[in-house]
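Removed: one protein chain of the complex. Kept in place: all other protein chains.
Letters A, B and C name the chains as they come in the text, with residue numbers starting at 1 for each one.
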Amino acid sequence: MTLNVLIWHEHRHEKKNKIVASIYPDGMHGALKNAFKGHDDFKVDHALLDDDAEHGLSQKRLDETDVLLWWGHVAHGEVKDEIVERVAKRVWEGMGLIVLHSGHFSKIFKRLMGTPCALKWREAGENERIWVLNRNHPIAAGLPDQILIEHEEMYGEPFSIPEPMETVFISWFEGGEVFRSGVTYQRGAGKIFYFRPGHEAYPTFHNAQVLQVIRNATRWAHNPAKAWTGIHDAPNVPHDKAPVPLEIKGPSLHAYGEEGFR
Amino acid sequence: MTLNVLIWHEHRHEKKNKIVASIYPDGMHGALKNAFKGHDDFKVDHALLDDDAEHGLSQKRLDETDVLLWWGHVAHGEVKDEIVERVAKRVWEGMGLIVLHSGHFSKIFKRLMGTPCALKWREAGENERIWVLNRNHPIAAGLPDQILIEHEEMYGEPFSIPEPMETVFISWFEGGEVFRSGVTYQRGAGKIFYFRPGHEAYPTFHNAQVLQVIRNATRWAHNPAKAWTGIHDAPNVPHDKAPVPLEIKGPSLHAYGEEGFR
Amino acid sequence: MTLNVLIWHEHRHEKKNKIVASIYPDGMHGALKNAFKGHDDFKVDHALLDDDAEHGLSQKRLDETDVLLWWGHVAHGEVKDEIVERVAKRVWEGMGLIVLHSGHFSKIFKRLMGTPCALKWREAGENERIWVLNRNHPIAAGLPDQILIEHEEMYGEPFSIPEPMETVFISWFEGGEVFRSGVTYQRGAGKIFYFRPGHEAYPTFHNAQVLQVIRNATRWAHNPAKAWTGIHDAPNVPHDKAPVPLEIKGPSLHAYGEEGFR
Partner (left out) sequence: MTLNVLIWHEHRHEKKNKIVASIYPDGMHGALKNAFKGHDDFKVDHALLDDDAEHGLSQKRLDETDVLLWWGHVAHGEVKDEIVERVAKRVWEGMGLIVLHSGHFSKIFKRLMGTPCALKWREAGENERIWVLNRNHPIAAGLPDQILIEHEEMYGEPFSIPEPMETVFISWFEGGEVFRSGVTYQRGAGKIFYFRPGHEAYPTFHNAQVLQVIRNATRWAHNPAKAWTGIHDAPNVPHDKAPVPLEIKGPSLHAYGEEGFR
């Protein structure tokens, strides 16, 4: 089975900042594509904020996507609300979502979490040690007991997210902080993974272990079932079509078969 | 300690529908107030959709509220988005929230859950049996092993909510469906309880056991800690103020002490 | 990849009771094998309580098992504690476990849950409706929105289990009760699924939808990673082999490299 991956990237830093441009000459989305190189079960494409009026995320394209990766930072606010709602709906219907690093403050992640998703941060190029909590979790496949990243931005707790379904990774930072750096969620039929590392000023997305996590998570987030398009609806089940057919008792406000309020 | 309870009610059905008006002559909010009658540790007030331009939910009023109850149905769409955001923020800061019945489709509940919150329904006045899963949970205090409600609207699974922190009640319906009718969540510092029964066409909020649950849940949702007003912020921790002070290594995009992107 | 399935069965009722023997002429394990018929990615075998002194569960056999199914009832007490510990260890190391029906009171399920796992019951041959909460969950693949079983034993809440990772199914019973009839857990590297139906006096394990769930759950519970054999150990990390090497400060009770107490 081929797994359709779409890498969504803001793609602004690379255009404005020489450091970022030099680290990611093909854009961060280009580096992220390497996660899937040589693995024939993935078909990978990208969409960029400035691609078109829909940020490259037409309904058709989302419908054809199994797992969406998301990296954004300076331009969270430019992502249109209607596109965010469109993506959220596809997640609920079963599309997997991998949110990377500064994507913690993306509209789509905050929308799906229902919390502020705030955290502490510091850009000092310090060591990050990403510890694996369950080495047999599919997202941790093939990893050693920790991933050491020489230079990374620090993200520190409290990270105001809902209690995760699973905490897969916790990070240690040289400067003294800790962070839940790999967390999973189920929202409707969609599986969501947030993964912390990936600051634009460091070559994190050239790190083979980081790419391994992203590839693992993409496999994990894939739901092969047919899209659950009915998840948004609140159907009426008339009394005479109840599993155990009923006579109506007591008063009624709704006429037979009427739609509910919303 | 006095617990400040605010009952928010849409208050539309009572004005337009004779059945509802006859069941709830003082409004559903009036009936809900009876949950706290004779319990001196509560100070109870109400706010209605049409109270004023802020639906009775000024910042000041929310700041003074420990636990907010929410009933809405026909007019979910009339609640202003900015007020919804204001309420969400207070929940994250620590205000408790009790969402009742058709409030499953309220903007505030969907906002905090990050899912569609859809379900199946039927208005046939059938029996509902609300089973207690953990009789020692504070929300179940004083209840028998089930609450039998003679006439209720059916809500049926799938209920598209995130996996609850705790499933406190599950309902059985005469027509053959089941529903997770009492579920808890923690979002930021705020505790959230969704409670299923309470259709406007039936006298559910005159049922002493239902009121007992609402009173219990209000106590449970109360967080006596000072509001966590910083939960929305992403503060920078400069390298020289790190718990373990650091020298900056590698390249930097942010100037010292600069605010993060959002 | 071939998935090695071992069906463990008590196999007592079939020998003593004519009704059970007539429903399950090949034993319940024989009927359960049909779940995998025609699916070449499974290699299925069975082990019975009275097979040998180890109940057919030698260490070697468990080591070669990817997913273990468990049905027991009258003879829970005859399963040796050391075999229970052996099975628990394999689950923690990554073997999947599917516990069926009366297995809720098996030693292995209670051992892994750490709770009483008690429930209410009634043998009246009543209708059971097993509702699907997330139709895109791998365990629900291919199912309609409910499984109707004409005659089943009732199991009723409260079911004293830990809060599940996911509640996949909830049952409705004709006599008025409800039950969380499909629940998932992660314990160490092992995935656990409890599935309610399967009373010996009814032909439940000849029901194609029930068998579909069992096959789905077996696939879901399979962890392809190498066994996590170190999960039981508490290794010392000497100060000079710490990720960040340290000098020892303060007093010490343990000699260098010594094993911990247990």
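Here is the rule we use: a residue touches a chain if its C-beta (ideal position, glycine included) is under 8 Å from a C-beta of that chain, and two chains touch if they have at least 3 such contacts.
As the structure is a prediction and not an experimental result, all values here were calculated from the model.
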Touching residues (missing chain, whole complex) on subunit A:
129, 131-135, 145, 156-159, 163, 165-167, 170-173, 176-178, 180
For subunit C, which residues touch the unseen chain?
13, 17, 19-20, 73-74, 76-77, 88, 92, 102, 105, 111-116, 118-126, 151, 154, 156, 158, 160, 162-163, 165, 174-177, 185-188, 200-202, 231-239, 242-254, 260-262
Residues of subunit B touching the missing chain are 94, 129, 134-138, 141, 146, 148, 165-166, 172, 186, 188-189, 223, 225-226, 228, 243
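The rule is simple: only the chains that are shown with their structure count from here on.
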Core chain by centroid distance, with centroids computed from Cα atoms only
A
Using mean C-alpha positions as chain centres, tell me how far subunit B is from subunit C in Å, no decimals.
36
Euclidean distance of C-alpha centroids - subunit A vs subunit B, Å:
27
Centroid of subunit A to centroid of subunit C, CA atoms only: how many Å?
31
Where does subunit B touch two or more other chains at once, residue-wise?
156, 158, 163, 165, 176-177
